[in-house]
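Removed: one protein chain of the complex. Kept in place: all other protein chains.
So, chain A:
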Amino acid sequence: MTEQAGGARAEWLRGLNPTAKLAAVLLLGAAAMAFPSPVLGACLIVVLFVVAASSGMLAPFAKLMVGFGIPVTIMLLFIQGCYSPANVTFIADLGFARLGLEGVMSALQTVVTLLVFLGGFYLMNETTYTGELVADLTSRGLPPKAGYLVLASLNVVPQMRRRMATIQEAQVSRGLDMEGSLVSRLRATIPLLGPVIMSSLTDAEERSMTLETHGFHLNEVRHTSYVVVHHARADRPIVVIAVALFVVSLAIRIAALAGLIAI
């Protein structure tokens, strides 16, 4: 979310147009979801790994994907594999339950789709300044108010976290013990929520006044932005490939549903 995240390593990803990146992430995720087998999603995950490696983000990317992927896979495989009502073909007997092929495939489909979305959004987030995305979307016709909503909601969490840290710091320096057991830490945190919420509300009020004084609510005026929006030659091919993949996946899914092809 921050501009310096990823350092200079992720230059080529950073140079891409933010809307193109967003569109590619959404389309690839949707393609993985639409394709009637987890194979496409698995391939896309491999592609995402290659992209992460080429931008020098392999280590954190792999950590995220494995850290999220393994527990989710185990959980879904267990639940859907053993207990999905679609199960007819059983591939293993665990004793207490039998593992069904249909459930396993549907679990894998869900996992790869989630991972494609997760990995895609991670790479995008790490290499895109949110302000740039919103400026680009606004210039493409998104109402500035909606753009602001996106920006504000993306910023509110880190902002509250920062404020929480400051307030905590101030209380610890007055002798409030934030170390020790989970319970004592929780008990110490609860009274601090008041000022965090209060000051967030004050912030929101001040921000809306600032927007007002900057003429943000003037409807007939076209908004301009200082933010430089990147465009790259690769933008178009990337989006075209993503659209094509999505359309083809969707077509295959429809064909499979209609019984034209067997998967």
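Throughout what follows, a contact is a pair of C-beta atoms (placed from the backbone, for glycine too) under 8 Å apart; a residue touches a chain by one contact, two chains touch by 3 or more; residues count from 1.
Keep this in mind: contacts and distances are computed from a predicted model.
Student: Looking at UniProt, which of "Chemotaxis protein CheX", "ATP-binding cassette domain-containing protein", "Gas vesicle protein A" or "Purine hydroxylase gamma subunit apoprotein" names the chain we cannot see?
Tutor: Cross-referencing UniProt, the chain left out corresponds to "ATP-binding cassette domain-containing protein".
Student: For the chain left out of this view, which of A:74, A:172, A:204 or A:218 touches it?
Tutor: The missing chain is touched by A:172.
Student: Using the touch definition up top, pick the residue from A:91, A:149 or A:198 that touches the left-out chain.
Tutor: Touches the omitted chain: A:198.
Student: Of the residues in chain A, which ones touch the absent chain?
Tutor: 163, 166-167, 169-179, 191-192, 194-195, 198-199, 202
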